[in-house]
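A single protein chain has been omitted; all remaining protein chains appear in their positions.
Each chain carries a letter (A, B and C) given by its place in the written order, and its residues are counted from 1.
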Amino acid sequence: MDEKDTNRLEAFSDGVFAVAITLLVLDIKLPYADSSGKLLGNSELWQAIFEQWPMLLAFVTSFFTIGIMWLNHHRIFKHIKHSDTSLVFLNIILLMLIVFIPVPTALLVEYITHPELNTAALLYSGTFFAMALCFNLLWRYASYKGRLLGQQVDMDGVNKISRQYLFGPLVYIIALAIAWINTPASLIFNLLLAIFFALPDTPMKPGKKDQDPQLPMSESV
Amino acid sequence: MDEKDTNRLEAFSDGVFAVAITLLVLDIKLPYADSSGKLLGNSELWQAIFEQWPMLLAFVTSFFTIGIMWLNHHRIFKHIKHSDTSLVFLNIILLMLIVFIPVPTALLVEYITHPELNTAALLYSGTFFAMALCFNLLWRYASYKGRLLGQQVDMDGVNKISRQYLFGPLVYIIALAIAWINTPASLIFNLLLAIFFALPDTPMKPGKKDQDPQLPMSESV
Amino acid sequence: MDEKDTNRLEAFSDGVFAVAITLLVLDIKLPYADSSGKLLGNSELWQAIFEQWPMLLAFVTSFFTIGIMWLNHHRIFKHIKHSDTSLVFLNIILLMLIVFIPVPTALLVEYITHPELNTAALLYSGTFFAMALCFNLLWRYASYKGRLLGQQVDMDGVNKISRQYLFGPLVYIIALAIAWINTPASLIFNLLLAIFFALPDTPMKPGKKDQDPQLPMSESV
Partner (left out) sequence: MDEKDTNRLEAFSDGVFAVAITLLVLDIKLPYADSSGKLLGNSELWQAIFEQWPMLLAFVTSFFTIGIMWLNHHRIFKHIKHSDTSLVFLNIILLMLIVFIPVPTALLVEYITHPELNTAALLYSGTFFAMALCFNLLWRYASYKGRLLGQQVDMDGVNKISRQYLFGPLVYIIALAIAWINTPASLIFNLLLAIFFALPDTPMKPGKKDQDPQLPMSESV
């Protein structure tokens, strides 16, 4: 196997993903007192927590999305063996978009109950669309003529990613269109998208089990 | 030994555990001035710090719990050698619960001196119960028919974990029941639980020393 | 190849870079309500976001700068194989400057629209200048007579870095001079500097492709 030159790049990226996904919790503040400062009773507190559903739904959606973006990063860097300045440059832009996610998330929480105002939802879905584009750019750059893939390329895996990445930006354009029309629907669509990409037996690993039923599914992630 | 495919998954998880456990400190604010803005004197400051015992006790309990959850994650991933999309999906849900811990912790701090209101304690213990369930699910999925364990399985270690994991959710159901009755008692029960799981010579590694007194106890963690 | 003694030093530094670059987002707060607490409409929100351009420009500049500083750290530690207490000491000072960046960044955001007041811009560019000096010191210390470089030194790579590092502090002195005269210009100059250092085919890796067109460009980062 080729020696990998991207270990520290992956370690640094893992760190940024880990911090970004964890910072999402800083925006969750559950209420515990009414406007006069009196502690909420049991039923009032349950009700107050349930009223925070936009915050909790946005947290779950953004958390899953960053998690799946990490998975995608992991998937493509299994094939990328070498690094150059352009790759680091594209990776920094990608990480900047990941780190930015809490900002449109916080905005979306405020606007989710006002579906007639779609700016926040557009910004939220737009950030995800930009990320999908950036992943594409990074992958096309690294895989073009096998530029950074090393000597022993798993062509099957590489081609599979290249095919999938044709569709990634497309689904996020659909998310953008839904955001134009309806804010809560676009949030739920983004959540379903993240869950869909994370589910096993999606087009992400077609035929793997059929071909090699005995083998552990180590290549599938 | 099988090659491990889970290195980056573990590195990412370690990062999330590390950030989540450290962010707990952001909720500790010691007072230094009275309501008129005058700096507290020596004895007033000591008293003000001691009055923050709910905050400090909750910090210690949540810190130990996340630490022990990391240890559990480490223990089961010593046996898990391969990864697939379902495992990553379950791991993201588990990390989401870990990251969420500061939220019920902050709520508990407000309610600990009002034991007649048990909502916060239920949410706190409920989060831990959900984590225990999630650990079980992840472990059952990975170890079912040795699915993701690799060729050379340490069956003793695997069976030990499987047996222990029958009891994990049970003790957290007890914690939930205590939370229903008495908030401070449930916090202390959770702390004792974390310390118990961390102590050496618990059922976590029965007979290890007796079997191999010369060998370093490398398998015990 | 020499065994590396600097693995944990690099892992710790990667962690600090990753947290510092991610914390930059905590200073981005987009407005969503007017002074009377009323939610902003679509066009008002777009306008309010665009009015935050100093915040967003400063975020992008500091993010790229920390990213490129990480790249520099990575580049020089590819050659540094051993560690001693002085190296750790210099590395801590360097990390302290990295961690400090959000402070002058936040100050710059407030002063960018008041170009007649240059203190914030001087502090911002001054922090970068101190970082460039610190990188130089660390590199000169480690590479002096090959002190910490191990047995098999890539002399070409080492000499290239040493030549480049003559110019690093110089360009940041120019940035400092521009900060004296014009705040927004110095911010943009710093951003261009980061992009310039990140771009491929800069003097950072002269002649690499010409010498070895077949080889992957693994040494260039």
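Basically, contacts are C-beta pairs under 8 Å (C-beta built on N, C-alpha and C of every residue); 3 or more make two chains touch, one makes a residue touch a chain.
Because the structure is predicted, anything quoted here is derived from the model rather than measured.
The chain omitted from view is touched by exactly one of B:G67, B:G126 or B:P184, namely B:G67.
The residue from C:P31, C:G150 or C:P184 that touches the chain not shown here is C:G150. Summary of contacts with the chain left out: across C:D34, C:E51, C:D84 or C:D156, the touching residue is C:D84.
Chain B residues in contact with the hidden partner, per the touch definition given at the top, are 10-11, 14-15, 17-19, 21-26, 28, 30, 32-33, 39, 41-42, 45-46, 49, 60, 63-64, 67-68, 70-71, 74, 195, 198-200, 202, 204-205, 216-218, 220-221. Mapped onto chain C, the footprint of the missing chain covers residues 5, 8-9, 11-12, 14-16, 18-20, 23, 26, 81-89, 92, 95-96, 99-100, 102-103, 106-107, 110-111, 114, 117-120, 123, 147-148, 150.
One rule holds for everything that comes next: only the chains that are shown with their structure count from here on.
One rotation lays the C-alpha atoms of chain A on chain B, and its angle is 90 degrees to the nearest 5.
Mostly differing positions are employed by chain A and chain C in their mutual contact, as under half of the interface residue numbers are shared between these two copies. We define each chain's centre as the mean of its Cα atoms; on that basis chain A and chain C are separated by 26 Å. In chain B, the residues that touch at least two other chains are 15, 18-19.
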